[in-house]
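Note that one protein chain of the assembly has been removed; the remaining protein chains are unaltered in position.
Moving on, here comes chain A:
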Amino acid sequence: MQRDKFYKEIENVEHPNEKLIKTHCSYCGMQCGMNLRVNTMTNKIIGVEPRYDWPVTVGKMCPKGVTAYQQTNHDDRILRPLIRDDASLKGTKEGFREASWEEAYDLIAEKFGELQQNYGKDSLSVFSGVSMTNEKCYLTGKFARVALGTRYIDYNGRFCMSSAAGGFLRSFGVDRGSTLPWTDIHETDCLFIAGSNTAECHPTSMFRIWNVQERGGYIIVVDPRETPIARRADLHLDLKPGTDLALANGIVHLLIEKGYADEEFVNQHTNGFEETKELVRQFTPEYTSYLTGVAPEKIERAAEIYGKAPNAVVMFARGIEQQHKGVDNVSGYTNMALVTGKIGRPKSGVATFTGQGNGQGGREHGQKSDLLPGYRKITNPQHVQEVCNVWGITPEEMPKAGVSAYEMFELMDQKEIRGLYLLCSNPAVSAPNLNFVRNAMKNLDFMVCADFYLSESAEFADVILPSVTWSEDEGTVTNIEGRIIKINKAQEPLGESKPDWQMQVELAERLGKGENFAHLKTAKDVADEFRLASKGGSADYYGATWDKIEKQDGVFWPCKNDEDQGTPHMFLDKKFYHADGKAQICALPYRPPAEEPCEEYQLRLTTGRVVYHYLSGNQTRRIKFLKDMCPEPYVEVHPETAATYNMEHDERIRLYTRRGEAIYKVKVTEAIRKDTVFVPYHFGHEESINLLTIPALDPKSRMPEFKACAAQMQKLDPKKVL
């Protein structure tokens, strides 16, 4: 693999009685390369050493990555299966007793069997996640459909990447999160970054991003907050939360009007230009400014810079995607690249910052309610037949499409779903409208949770199965670029914990489906079946063998056969994945957030992340260094707004919406809009900001609108503060 200018040949430090295991971080989509230090006397992970030869991140790690190894042998690990006999204790940490795997499996098989006998196959559900290997994600889809036979499976990507997926599918006909490798980023001339707090959420992108400016290129950032990257950007478009589509339309309008459209590219390789041109015409700088709150001259300058740039990359993240028009926002910003033809060549393209470690691979292979391996559709009979051939079932046995993550909680509330198998996710923190979601989990007839720590969601379980951390198993992950990489095992599972794929194989046996699973004895066995199941799909991994991944420093999908080296750059032949080979420029009418500020709720609430925590915080809140750096949530408030409400820095106040309330410390900062407040979402129980967020779902991606709702602040009664 080619090395770029940031690569330096550096030898690692090797201490006596230690070995280094090459792997990647457990956390975000950057999947930074790292070496785990393993004591060869105790065979335990004891530390981390940079992996200088990993081409994407050349040894760099954020504070989460540096301390990630501390998860493995942490005191909070669950070492044996836990059973809680007293259902009245659901929603607390109390009442669990240790049990054998035999007893736990027997109980699960009995209860699941009873529920399905009494209420039908679809009374069970699987709620999964994508912070785990492709092999586990793949098998979870098969486990739900074949072992449990239920239609109800979905995953936490609905709270993360589903809008990006929906937008890319509509614009390009294929959903690969980045059309180009990350090693191109520092060589482009303009980065247009919308709704990404990159410095905190994908810190190891920053050395490449800053280099664009050092070379004389431009960084344009779209964000309601002056994040660390916005602070140094050439242009900061400080829009109101939830108004991205208006801004995208406004910029596309200017790109066309000022002559930056690439007519040849548009004519030969796209559809939809004329309708879009007509639709965006009304989005003049003044009208766009009225909708977004961004000064007209900033909008004009942004269009000018992006339009003039010889090469440019449009990038975005959850800020634009976690809206009830997230899919439209993605296609709207993608229009910029399609109208100007800045795509399908090196150093130009479109990318989303993948949130979870395997947010890309995990959404492609059948954990989504309507998808099967290889990005196949469960509604397409031919796709179903192809997967049935691998799984050894008939198309009649394949369950129908289910519903999205949040909608599963609605079905639990309606008692249509009565049992839940939860893994790799913590929806009791990460789902919106938590009062409703927690209540739905509490009222389940039977719930199983597989996790390596007792998460807030595990507190609702009847049975907890101890899973392993990422460092105690092997498999592949697809990183932010669409590069399939290899996670390696550094330590044997702690206590009696097991990898999720093994639990599912063993449970399938108990559920009478052993013949479809018993041949899967190792992670490699799962990998081989998974590659075969993806073969021929749009996300084809068949040629991405573990050997090839090792030899090439990863393999970019699609990779169809042994000779295929993979696809670092998408669309170099200007062929898109729609039937006619053209990309779709989308005419997208603007609509405001589902809930706008009003007399009663005057502020715009937006949520997000801090650099020290990952997702629901179930992992990072247990790591001392990270916990010390950010022990509790807070609400960011502009000083003028704080003055209006007569609130001081560090004062504890009540923040509330139509759905819930919480008490937070005020953090006064000028780095936020006056009409907006921000709270990080990584915290549990009464500290969760998702008690307040709105479950307004995108019509296509079913993504909730975490990023915008109406809220109000109130001073606490001084007597109660004390």
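In this section, a residue touches a chain if its C-beta (ideal position, glycine included) is under 8 Å from a C-beta of that chain, and two chains touch if they have at least 3 such contacts; residues count from 1.
Following the convention adopted for this analysis, contacts and distances are computed from a predicted model.
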**Prompt:** Unshown chain, UniProt name, "Diguanylate cyclase", "TRAP transporter large permease protein", "Fe-S-cluster-containing dehydrogenase component" or "Dehydratase"?
**Reply:** "Fe-S-cluster-containing dehydrogenase component"
**Asked** Which residue, A:H24, A:K60 or A:R145, contacts the hidden chain when the whole complex is considered?
**Response** A:K60
**Request:** Looking beyond the chains shown, say which of A:D75, A:E214 or A:D717 touches the absent one.
**Result:** A:E214
**Item:** Of A:L20, A:C160 or A:A199, the one touching the omitted chain in the full complex
**Value:** A:A199
**Item:** Hidden partner chain, residues of chain A it touches
**Value:** 10-13, 15, 47-48, 50, 52, 59-63, 65-67, 189, 199-200, 203-207, 210-211, 213-218, 226-229, 231-232, 308-310, 611-612, 625, 629, 639, 649, 668-671
